[in-house]
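What follows is a set of notes on a single structure, which appears directly below.
With one protein chain removed, the remaining protein chains of the complex are shown where they sit.
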Amino acid sequence: MRGAAERFRGGAQPFREGAPRVVVAGATGFAGALAAQLLWRHPGFELFAVTGRSDTGRPLEALYPRYRVPLEVEELEASRLEGVDAAIVAYPHAAAAPTVAVLRELGMRVVDLSADFRLASLATYERWYGPHPRPELLDEAVYGLTELHRAQIVGAAIVANPGCYPTAAVLGLAPLARAGLLGDVVVYAKQGISGAGRAFDETTHLSFAGENILPYKVAEHRHTPEIEEQLALLGADLPVQFQAHLVPVDQGELASCYVTPTRAIAAGELAELYREAYRDEPFVEVAPAPPGTREVFATNFCRIYAAADEHTGKVVVLSAIDNLWKGTSSQAVQNLNVMYSLPETEGLL
Amino acid sequence: MRGAAERFRGGAQPFREGAPRVVVAGATGFAGALAAQLLWRHPGFELFAVTGRSDTGRPLEALYPRYRVPLEVEELEASRLEGVDAAIVAYPHAAAAPTVAVLRELGMRVVDLSADFRLASLATYERWYGPHPRPELLDEAVYGLTELHRAQIVGAAIVANPGCYPTAAVLGLAPLARAGLLGDVVVYAKQGISGAGRAFDETTHLSFAGENILPYKVAEHRHTPEIEEQLALLGADLPVQFQAHLVPVDQGELASCYVTPTRAIAAGELAELYREAYRDEPFVEVAPAPPGTREVFATNFCRIYAAADEHTGKVVVLSAIDNLWKGTSSQAVQNLNVMYSLPETEGLL
Amino acid sequence: MRGAAERFRGGAQPFREGAPRVVVAGATGFAGALAAQLLWRHPGFELFAVTGRSDTGRPLEALYPRYRVPLEVEELEASRLEGVDAAIVAYPHAAAAPTVAVLRELGMRVVDLSADFRLASLATYERWYGPHPRPELLDEAVYGLTELHRAQIVGAAIVANPGCYPTAAVLGLAPLARAGLLGDVVVYAKQGISGAGRAFDETTHLSFAGENILPYKVAEHRHTPEIEEQLALLGADLPVQFQAHLVPVDQGELASCYVTPTRAIAAGELAELYREAYRDEPFVEVAPAPPGTREVFATNFCRIYAAADEHTGKVVVLSAIDNLWKGTSSQAVQNLNVMYSLPETEGLL
Partner (left out) sequence: MRGAAERFRGGAQPFREGAPRVVVAGATGFAGALAAQLLWRHPGFELFAVTGRSDTGRPLEALYPRYRVPLEVEELEASRLEGVDAAIVAYPHAAAAPTVAVLRELGMRVVDLSADFRLASLATYERWYGPHPRPELLDEAVYGLTELHRAQIVGAAIVANPGCYPTAAVLGLAPLARAGLLGDVVVYAKQGISGAGRAFDETTHLSFAGENILPYKVAEHRHTPEIEEQLALLGADLPVQFQAHLVPVDQGELASCYVTPTRAIAAGELAELYREAYRDEPFVEVAPAPPGTREVFATNFCRIYAAADEHTGKVVVLSAIDNLWKGTSSQAVQNLNVMYSLPETEGLL
């Protein structure tokens, strides 16, 4: 298919002999389209096909001219998937699980971008999302926050790519959680408009979203249980106050976390805790100053800054990512790299 | 002077016979320029002169073409101020107080936009700002959050116009503070770039500020003591965790407040508390949904939404203003209206 | 209806005794909503009702929280229109004319925002838009570029509010056209996203429209014949090269016109020509420097700058408006003011 495509121009890197073949299912949305672009330039994978439920027959680069992926959007059909090793699935929750099930039956490994396999607790899932379409697959799934679950991701059949807010918040809070320092937690997150995806409505219209700071989903955001479950795994089992806001940037997300620590912690100890935690992580940067999201724009980096507030005794943690990259698509590729034992940074720097 | 000016065009309203004469000192900055424009169109005041320490001799509308105020910027000289009733002073802190002192000696009433007269406690002022240049004037000053101190503003010689963050935060938290419900408080504020004023640096350059979410002044923002002092006056004497962020809007500010209440509070009681508190306020709107800052852009309104989070037991209060209007210049005019017993909304709707 | 409405808050001015009653038909789109807001605050008109084909029963301020118009959206029904004097009709072309016909039968005067009555030549209309639904009404219509056709607007039954691009371009070029100086003309226009209206698509999505400069409708824009017809009326019958671009602002439009003059013209003569042409116009500002659209944001002003280029012999005219205000809704109110012999600037400064 790649050979057959009338390329518009530029961009693609040749892949290595024997590179695993990957399909992106749901490539017409923001997350899938970016995943396709990253794989199209990745020397370690062959992007075999892009599928979608709309726009079939159109080259992906006609939908997203900035991505220069000339493959035509196809319907997802099992017959086309022979010899395909893996998939990134970019469907909405509830729609994703049945598709993942089909791909698993074909023996493919999957990175799923939806919420369907993120929560270990079925009860929690069903409280927030309704009945789970394929609960029997939950056992095959590993939570794909790469930095926390790398060892299990290597051999995983299904990797549940984290939500963007949990990615920023959990990476920001993990060192405190592991150290037993997490008391009360408030997470204030601000995100760019791309977080709303390709939805065309008042959330994304520039005449509404521009010159606006908009809080949304007050006291009911579905990313809350995901953050809580991950912090609990690290030893901090507590309710998290989470609030999201939209601001007029395209790609960018900042989780500002205020923590009442379980004991007083000095600035030096705090700094050391974070330095140690992420010393060897290629994509987590412990920053010397509060990070702006622009610093991580269009990258897989998470940049974190922690400070102790002497006035209130609280600890402030600021964690910046690109919601569409580390928060979604580039983390999916990072997970694929780990699953296939490629260098973790390949195709992402 | 108004008659002598070569008007560029349009915009000015004729003022009423006998209207108080007002000068804007420091009209070349954002706050002063907007105050000048508001007064220029206000039927109840005569904008007599605009002064500045730079750009003297240039019409203000050459500096701010969008404001259409043709008065030329002058140096501030006592000899020119005979017969002038009042001033809005838009100088940086420490520079403001000596100027206010001069104007007071001339018998003028002053709305001061700096921090110099906002804090009742001299000790607190000096801890955050250094030595106070005119502490003897503190007794003449009233804190100008109009909705909370209207009665004292009527006769005040000096009105200390609040900081923009305290305006949004204190209006948002006042009903809870008065009701004795304020336990732990975290205030997360996001503001547009105009909050940095006419400063030309990396904070305001579109190539840095655009596509960015930037936390700043972590654990050290000078608006913290102002919020704390006002809440204490309302009965809630506690440290406030405050954090500010810059986002790429021009004018807009949202204070997102998370409160651990001193007792459980139900949604209905919370709604009633806010409705009651602001029932008669012309410029505070208790909103039925989380407010975006765009809803209050270029207005003197503060729009507030309060919600109880059953999951965590916390109360969320979202308070939106235009940092340059209600947060600064239009609130100064609102205060002038009150000081001169004009209709409080005149010139502001 | 106004009395019955549960007002959210603030904003409305009481109107004068005997003020004409006006309806806005199609108030749920950008143009209609802004027209409604302008009338809601206008002391010289009573905004009697707002109608729409969707969202009936919802207060307009629920759709546009920034406008604070509490009237509920109704269906347009003749029975409700007794005693209503005039209407602003904000429908798409072809849909507008039949509605205008109904309102005319009820004896109402109409400002129509669509293209249906802008072109005097039926043949030209049908070449660009297809069959005209009510060609018999064309004779009743006056082209509503207020500055050029004021005398006819006073008594008009139908005022065809100009397109936003023609407003900027024709005001910019009229002095040259009248003076017989227009040779070859190229108009390059750039507009904010609000020009696309409430359409939710890739044109308006911040993740597409942000950080983008997008030319559109190359060599086929429907505003071309409107500009040509108006220039011909002024004595310059020639084809106009017109090209539009979208840029990431909300409201703002700049027509940059390059003219090969029919004879050499010196800078002084050019300046005098423009000064003279607009000396008495309250809403046209001949500017001393190239105008940015921000200078006319949210105003009814058109700001024009003309320069002679010695290098090429061409004349450059830059004409800035707010596409949603002078380009659409505030010009409609300006026309209503003229139609009802109110001060032309009332409700617009």
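Per-chain numbering from 1; labels A, B and C assigned in written order.
As a working rule, a contact is a pair of C-beta atoms (placed from the backbone, for glycine too) under 8 Å apart; a residue touches a chain by one contact, two chains touch by 3 or more.
Remember, predicted model here, so these are calculated numbers, not experimental data.
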- Which of C:Arg53, C:Arg134 or C:His245 touches the chain that is not shown? C:His245
- Kindly note down the residues of chain A that lie in touch with the hidden chain. 8-11, 13, 41, 65-66, 211, 282-283, 285, 287, 289, 291-292, 294-298, 301, 345, 349
- If you put the missing chain back, which residues of chain C would it touch? 184, 186, 188, 190, 192, 208, 210-216, 218-219, 224, 239-241, 243, 245, 247-254, 256, 258, 260, 290-294, 297, 305, 307-312, 314, 316, 318, 320
- Query: Residue-wise, where is chain B in contact with the chain that is not depicted?
  - Reply: 30, 192-194, 198, 200-202, 204-207, 209-211, 248-251
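Here is the rule we use: only the chains that are shown with their structure count from here on.
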- Provide the C-alpha centroid distance between chain A and chain C, rounded to the nearest whole angstrom. 45
- Item | Where chain A and chain B are represented by their mean Cα positions, the distance between them in whole Å | 40
- Message: Could you pull out the residues of chain A that touch at least 2 other chains?
- Response: 192, 210-211, 248-251
